[in-house]
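Excluded from the complex is one protein chain; the other protein chains are retained at their positions.
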Amino acid sequence: MFSHIDSEGKARMVDVSKKDDVLRVARAEGYILLRKETIRAIIENRVAKGNVLNTAVVAGTLAAKKTSELIPLCHPLQITSVSIDFEIYEDRIKAVCEVKYVGKTGVEMEALVGVTNALLTVWDMVKSIEKDENGQYPFTRITDVRVVEKIKEK
Amino acid sequence: MFSHIDSEGKARMVDVSKKDDVLRVARAEGYILLRKETIRAIIENRVAKGNVLNTAVVAGTLAAKKTSELIPLCHPLQITSVSIDFEIYEDRIKAVCEVKYVGKTGVEMEALVGVTNALLTVWDMVKSIEKDENGQYPFTRITDVRVVEKIKEK
Amino acid sequence: MFSHIDSEGKARMVDVSKKDDVLRVARAEGYILLRKETIRAIIENRVAKGNVLNTAVVAGTLAAKKTSELIPLCHPLQITSVSIDFEIYEDRIKAVCEVKYVGKTGVEMEALVGVTNALLTVWDMVKSIEKDENGQYPFTRITDVRVVEKIKEK
Amino acid sequence: MFSHIDSEGKARMVDVSKKDDVLRVARAEGYILLRKETIRAIIENRVAKGNVLNTAVVAGTLAAKKTSELIPLCHPLQITSVSIDFEIYEDRIKAVCEVKYVGKTGVEMEALVGVTNALLTVWDMVKSIEKDENGQYPFTRITDVRVVEKIKEK
Amino acid sequence: MFSHIDSEGKARMVDVSKKDDVLRVARAEGYILLRKETIRAIIENRVAKGNVLNTAVVAGTLAAKKTSELIPLCHPLQITSVSIDFEIYEDRIKAVCEVKYVGKTGVEMEALVGVTNALLTVWDMVKSIEKDENGQYPFTRITDVRVVEKIKEK
Partner (left out) sequence: MFSHIDSEGKARMVDVSKKDDVLRVARAEGYILLRKETIRAIIENRVAKGNVLNTAVVAGTLAAKKTSELIPLCHPLQITSVSIDFEIYEDRIKAVCEVKYVGKTGVEMEALVGVTNALLTVWDMVKSIEKDENGQYPFTRITDVRVVEKIKEK
């Protein structure tokens, strides 16, 4: 053998073969900052592209199920529950995603993927209202995405 | 908090975390109506795009495995068996898809996705024979897609 | 060479390299037969799993974009528009999917995939109302799925 | 027809069939806040799961190409370039994703999907260092994700 | 800014925005070595799992279309043709995959992905015949996978 490249060529899934099958729950949340007009259009269901929040829930739920395709070292998991909820404030929407799973590894990445994709879908639905006259987004932000809680049943 | 939108923003997977891991079987069937010439071309393996029924079986099997990507609130499942069979009549083909799974939820959606995608693939393979001189499909139909039986081992 | 297997080993995409890039439109429709109570629950947005029709539109739209992954000999296409609409009758829902594309091949398979997946998603959302006391579906059917019109700009 | 449900059942891709094929560029950025020890472990390539930043670039690039699967109303696009860069600060990493495309619609959602998935992958790679003794993430945040610039060639 | 990591964090798609839209063709081939009994079972269509070669063609065709999902720095492409052919020898099968595309970049990776996945599918179909009494594969090999020719129309 000529050479063995280690530190740069490594990216390895954690081996969870010997872990216990227990109930695991994770909750993640995050915000999207929007113009006040946009928030009102969402509440009154006047957005041209359609029902913003249901579309975002569906997108976030599908994305949470795709986590192991998106995050290279995540294990494929038969998750048993995904739920996504919103709280609407005057200038922002908060999304919360809870994921449950009975198996060998935690599901915080699944919850984070669910939240970020729900928020990205909100953004996509309201692009035409959020853009300024030059086609830029001076206000729109996705922010404060975090894991609220991670639980592992004893 | 400014507002809480419920009825329109809801789409929620059923939480199956506490369900039992038992054997579940589902069988679905459906039909595609075709011209009699098309049926004969399929039986005699004379269709230009290739082997219609094997291609349809492969497509339906792969689709059944993709059910949780296609149907937003379906759980990702390690299904343990998919089989697809055809019965050929003078003016229609019947497809039957059986799916098995050992786990926490039924697999009728997987069987339905398998059947519909097998039938859609039949359609795609015979498009050039089914189309009329204006490029329309006056005869082709996918019809009577239903769940034949759903079994849950006690 | 020992042998050359043709008739059974063939499944071949049509070569569209030399086709013109023109606007192509296809419209497909289909029905799901449901209990009258289910129809009322959908209209009144009382279905436990959530907003049935918006979830079905989102699922059908995403599925139409996945057509070349589902139907083996379909070409991957940058489709330029997908829209899905419903008409609700006393005992059935009709879905119509229109797909547009500027390119080298027609989009009727995309429209058919959009319709069938929208209808399958309706089924999934109302499973608990449609099932009888033995967990079977005596009434639910997806039926009369067809291509309404296929247009190719001159 | 019995009823026609509009406001709740609508979610519609913008029809871009008639738009011009021009060069479009979008740049998005975002941050992940991390412990200082984690930042040092990344710079010194001492993270147990492997090369954090290259893994994040690969994940973000693949995710940008999956945008139309993740965001329901995004069009499938033959994007012509994706690049992802990082700037590393004492307590945070900034990711910037630039996407180019020659076609009928802008690519800011692709750039945002690239950034968020690169940052989520950083998180996944350093989970064991970021977690506290109770398995929680008191410091980790993905924040200030925004579109820096969107350009459309005249 | 604290640091800028370059050599390890780089993985960048080639920017093809300014390349010409011309016809591109690539042909790749490869072999799978099999037991003579397995070859005979394939020719006589006696393999328990089903039609080996058609299933392999369908799998290879679908995989070629997925190239940009599998190979991180490949561009998503609307390929216009995929065809896969086999030549059967006494102790091996040769697969050839030809891919065509009208656009800004070559398609040799697509042809290679088509060939390798067709050969992997052959392997999967004949596993039970190829395995020895200890469940090992002493003979089976995929080998000599190469690009036969790459053409770019002037």
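Just so it is clear, A, B, C, D and E label the chains in written order, and each chain counts residues from 1 on its own.
Keep this in mind: contacts are C-beta pairs under 8 Å (C-beta built on N, C-alpha and C of every residue); 3 or more make two chains touch, one makes a residue touch a chain.
Just so we're clear, the structure is a prediction, and the values are computed from it rather than from any experiment.
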- Given D:Ala11, D:Ala26, D:Ala41 or D:Ala59, the one touching the chain that is not displayed: D:Ala59
- Query: Of E:Ala11, E:Val82 or E:Cys97, which sits in contact with the chain we cannot see?
  - Reply: E:Ala11
- Where the unshown chain meets subunit B, residue by residue: 23, 39, 42-43, 45, 51, 53-54, 56-58, 61-62, 65-66, 76-83, 86-90, 100-102
- Message: In the complete complex, the non-displayed chain touches which residues of subunit D?
- Response: 50-51, 54-55, 57-59, 62
- Item | Interface with the undisplayed chain - residues on subunit E | 7-14, 30, 45, 49-51, 54-55, 58-59, 62-63, 66, 69-74, 106, 108-109, 112-113, 116-117, 120-121, 123-125, 127, 135-137, 140-147, 149-150, 152
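In this section, only the chains that are shown with their structure count from here on.
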- Message: Using only Cα atoms to place each chain's centre, name the chain farthest from subunit A.
- Response: E
- Pair exhibiting more inter-chain C-beta contacts, D-E or A-C: D-E
- Note on the structure: Between the Cα centroids of subunit A and subunit C the separation in whole angstrom comes to 27
- Item | For subunit E, residues that touch 2 or more chains besides their own | 8, 51, 54, 57-58, 62, 76-78
